[in-house]
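Worksheet: the structure to be examined is printed underneath.
Left out: one protein chain. Kept in place: all the others.
And now, chain A:
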Amino acid sequence: MFDTSRVQKEVVEFNRDTAISGVSIALYDGAGGADLTHLCGTISGPVGTPYEGGIFVIDIQLPSGYPFEPPKMQFVTRVWHPNISSQNGAICLDILKDQWSPALTLKTALLSLQALLSTPAPDDPQDAVVAQQYLRDYRKFLGTARHWTETFAKSASVGFDEKVKKLVEMGFPEDIVRSVLEGVKGDENMALEKLCSG
């Protein structure tokens, strides 16, 4: 039922131009593990938004009907955004629900999430508190969003061991993670890119 070959192709295709697109994807389990139904995506915060400079981790679950059913995506990194729950990271985006098309890919979905970060739709909110703030006091909203980005989405704020732990949890071997991370001077994002591109 589950189409592994398509997901494999997607993952390979995906990380070819990570540096340009600002989105990347990785498997959770070890390199040999075949669990293609649980993936981890990252998007970098778009320039010119309060999310700029942040790296946002997204948990991706693929249902057995994928790609004919939409992937289930959720923010792991906490984010202050009208269409993303500040509590649990649930996302309100049409293409992840009724507007999903089998011709869309994980990459297009993550790129859409990135676009969502730069253009919130407060009239169709997931988090009513954030949406209210966005509409009533935009400056305060910007401040909170920026603060959340600083606090939760900047790799610099995370200790080295924690970064290692996080990457190991994504399914990379610990010794490789340590060496790669050291090579990029603790930049988790760069490390992830290197790890993914193998």
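Here is the rule we use: a residue touches a chain if its C-beta (ideal position, glycine included) is under 8 Å from a C-beta of that chain, and two chains touch if they have at least 3 such contacts; residues count from 1.
The rule is short, and it goes like this: contacts and distances are computed from a predicted model.
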### Query
When you check the chain that is not on display against UniProt, which of "RBR-type E3 ubiquitin transferase", "Signal peptidase complex catalytic subunit SEC11", "Translation initiation factor eIF2B subunit beta" or "Adaptor related protein complex 5 subunit zeta 1" does it turn out to be?
"RBR-type E3 ubiquitin transferase"
### Message
Which candidate, A:Leu104, A:Leu142 or A:Met190, sits in contact with the chain we can't see?
### Response
A:Leu104
### Query
Tell me, which residues in chain A touch the chain that this view leaves out?
3, 5-6, 9-10, 65, 67-69, 95, 99, 101-104, 108
